[in-house]
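Note that one protein chain is taken out, while the other chains of the complex remain in position.
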Amino acid sequence: MVDGFRPATLQEALDIRSKHDCLPIAGSTDLMVQKARGFALKPDFGKPLLFIGHLPELHKISIEKDQIHIGAGVLLTDLLNSDIIPAIFKEAVCLMASPPSRNLASIGGNICNASPAGDTLPYLYAVDAQLVLKSARGERTVSVDRFITGPKQTDLAKNELLTDIIIPNKQFDVNYYRKVGQRKGMSLTKAAFQGMADIDNGMVADIRITFGSVAPTIVRSRDIEKSLIGIFAADIEDKVSEILERYTPLVRPIDDARSSAVYRKKVSLRLLEDFLRKISKEK
Amino acid sequence: MKDSISKPIQRVDGPAKISGEAKYINDMHFENQLFAKTLRSDRVKARIISIRRPELPDGFFIVDKDDVPGINRMRTVVSDHPIFAEDTVEYIGQPILLVVGPERETIYNILTHIVVDYEDIEPLLTLEEAEANSTVFTDYHYDKGNPAKAFAAAVKIIEDEYRTGYQEHVYLEPQGMTGDFRDGTMFVYGSMQCPFYAEGALTEALNLDANHIRVIQTVTGGAFGGKEEFPSLTACQVAVASLKTKQPVTLIYDRDEDIISSTKRHPSIVRYKAALNKNDDIIALDIDVLLDAGAYNGLSPVVLQRAIFSATGVYNFPHLNVRGRNFMTNKVPSGAYRGFGAPQTIFGTEMLLHNIAIKLGVDPLDYKMRHMLKRGDATCTGGQIRDVVKLPEIIQKVTEMSNYREKFQAGEKYKGIGISLFLHGCGFTGNGEQMIKGKIILKKNGETVILKVSSTEMGQGAETVLRKIVAYSLDIPLEQVKYESVDTGLIPDSGPTVASRTTMIVGGLLQQASLELKDRWDETENIEVSKSYKHPDFLEWNNDTFRGDAYPVYSWGANVAEVAIDPVTYEIDVKKIWAVYDVGLLIDETTLRGQMQGGIAQGIGWATIEVMETDNGRLLQKNLTDYKVPTSMDAPLVECEFISQPYEFGPFGAKCAGELPFVGAPPAVAAAVSNALRIPITSIPLTPENLMEMDRYEN
Partner (left out) sequence: MKIDFILNNQSQTIDVHPARRLLDLLREDFGLTSVKEGCGEGECGACVVLMDGKAVNSCLVPAGNIIGKSIVTLESFKKTERYKMIESCFLEAGSVQCGFCTPGIVIATESLLTENPNPTDEEIKEGLSGNLCRCTGYNMIFKGIHLAAERGNGLW
């Protein structure tokens, strides 16, 4: 068995992917921990590795019309250093892991790892990020909420690679992100909340609300969001309990080594409330 | 020497550590080295029915209880922990055997193919279960005055219960040892605090006398008590392995292995009954201390002693009834950790007084000050406070530095300030020092003086401080004072590096020896002076009744903590700690400040983010992803000052300092959180999860 492949181009990588059962590995910060076997031992992946982190095609950040295209291999550090990436997204990225880990980790890796606590996900879900999946046969584009099918599960086919992430080139009027971690630095997420809204003539013109780490996948309700459009921002205050009630059954966290279900649920809804009150103070 | 001894110098071990040249045990190579990995119990409590081993390739070995030539127990205060499991396992992670060989992949492979057949036995999992089943390892008691009468006469009786949780040391360097039997001598190298503890354990396990054992401390990357008695277990394991294989055997712990199987701070429940007189002063306390010792007793009796002897904190209560019990539960054994029992009871007592004060509508600081010890008072065990107690000045200073009074009155929602008063008994408890009879040697070779002690440098600055004491006492340049390798073949036993005794006791002996050497300096080129510990005559201690001077002297302190609680998430932000300490004279100011800041950070961690829970005997937080210690982002600002009451019998007047800063931080933070949320706090760690449930502003 070959231990690993190191293609020079994306095309080469896709060809290898179509011929071999292999594990794509970019920054490797998740995979090296998941398969770790202890001191001085190399991780055991069980199949050949396909190194893709170095592929130049995966490192672009560019604006195309009203969209931002991000290569799946773009490092978290590079997202932070880019002038193109929206500030609210950077708020989430700069709280991920630690500086040395952010110098290794890729946005594509965070998406494909599909952890319920994935830190890039609340924003990507909120902006309907589109994912470009390529294979030797062609390509398809799928929205992130269709791509991630469950905890640590994705729709990635055996011959596919995630190559690009497309998000709108847009800043919202109201931006809110909170990550509740185990401590201030280098922490996993107990609960995350992403809220963004546009206010036009005092009315809610667009609103996005997502929750992370409180369900098998990111929580978002387009129905509830739609129902808030057209409401006067100032009136949102009166509707807070009603909105909270509608989100309550959607937020279904678990107990684990990091936090309790009770806390995660309460804090998620409190963050939502805080965001809603922030909107109602917008002019 | 023109400069004061307090003036900081650059630590001698600094450059090697900064450049990465310092060699820790895992950096060392031994010829024909073999590696060892431990097979551990994955049952909470079970009988081992059989162990099926795969066939071993050439050069690979299994080492177990049958290979131990002597006694298969780790020698410590209570030698009950088997070096390798025998018929039963009593906690998840208990070591059963070693797989030893030249190559790690194969070792891993062999390990995963060993099949242990267990028969599960009903375990005891919590302190409450242990209490109900009376699985008591140790039961201590002492009293003072006439508590029964005092309670009968009480105007008010207040009862309360306080709890503290586990803590893991997370020394950055995991545990590790190498055993090498060559030329009839067992050499053991490794990361440790107490080479002579390891030597003692090895004599019993190997049936070898001390002349054929040499324990050598390697550069130790942090310890905090976690490498006090625990390394004796690893030392015996690698030594037995080396005897069997006839090659050097190295055992380095994986981090998660270290977390689940090495000793932890004792979780505690402390129950109080306070008798108040008509002025609302506490005149009697009934204290019941319950410590969770885990599956084996080990060092726990001594931890329990310090817990009960520190239980009255800085206060003078005329009548006392104090009981302490170590309970057996089927979990990882608890052991030494900075503070050694005192943090648990001082947390309880500080919060007790704080909560009683609030209940009475009295300022907590004023209430505490009404009960403070002063010179001439009797201690809780009927000993004497012989020196001036600088608490009033310490309190004055720390409240000024922090603006405590004003901030406490301000009472802004979700912002809080709290104060703690605390002490630490210097040196070994009771007659410990007399039992150890620590010895030091100073050897003059021409212009050089070699310092021979068993005190280990583990980051705290022992090497720097002890060399300074010698250099200043002899009035010679520091460069002429050398620190002998901590190798039991080369040094006398000056006792273990624990109990905040190194500067005061060992340093004290070094000062005496230096002064003698100074007188004799011109006698000849080579002179050797040795000194052994002599217990001061004025101290009295009865180890059966626990009456007398539990400690020769105390160091004192006060901490003020300022916190902000996030009103939405209940995350605690410890903004700043102000600290004032009396540790006698400072032997090196930077070293001292480093200890203070480090101790405070660990104390805050224990009080807030260091959550360690068990579920059915299994540790839920067993790696650094889940067990969280403070990062740089979590470090509060610390402002620290010293007010000194020098100790006549300490070198240059120095007392003890290593553990004191840990003790003060948790109750200060808890008092601040209590102040911020207007709720009584009775247990730590304080997590957003707990606080959200408890918040009165909301409920």
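Each chain gets a letter, A and B, in the order it is written, and its residues are counted from 1.
Here is the rule we go by: contacts are C-beta pairs under 8 Å (C-beta built on N, C-alpha and C of every residue); 3 or more make two chains touch, one makes a residue touch a chain.
Quantities reported herein were computed from a predicted structural model and do not represent experimental measurements.
**Student:** So one chain is hidden, and I want to know which residue out of A:Ile25, A:Ile148 or A:Val251 touches that hidden chain in the complete assembly.
**Tutor:** For the chain that is not drawn, the touching residue is A:Ile25.
**Student:** For the chain not shown, which residue from B:Ala36, B:Met74 or B:Ala601 touches it across the whole complex?
**Tutor:** Hidden-chain contact among the options goes to B:Ala601.
**Student:** Which is it among B:Asp254, B:Glu571 or B:Glu689 that touches the chain not included here?
**Tutor:** Reading the full complex, the residue touching the unseen chain is B:Asp254.
**Student:** Residues on chain A that touch the omitted chain in the whole complex?
**Tutor:** Contact residues on chain A toward the absent chain are 3-4, 6, 25, 27-29, 32-33, 36, 38-40, 42-45, 49, 51, 53-54, 77, 97-101, 103-104, 185-186.
**Student:** If the missing chain were put back, which residues of chain B would it touch?
**Tutor:** Residues of chain B in touch with the missing chain: 8, 10-11, 13-24, 26-27, 169-174, 219-224, 254-255, 458-461, 590-591, 593-594, 597-602, 623-625, 629-633, 635, 637-638.
We take it that only the chains that are shown with their structure count from here on.
**Student:** Please output the residues of chain B touching chain A within their complex, sorted ascending.
**Tutor:** So the residues of chain B touching chain A come out as 37, 104-105, 108, 174, 252-254, 257, 568-571, 609, 613, 620-621, 625-626, 628, 630-634, 688-689, 692-693.
**Student:** In their shared complex, at which residues does chain A touch chain B?
**Tutor:** Listed in rising order, the residues are 33, 37-41, 178, 180, 182-188, 257-260, 262-263, 266-267, 270-271, 274.
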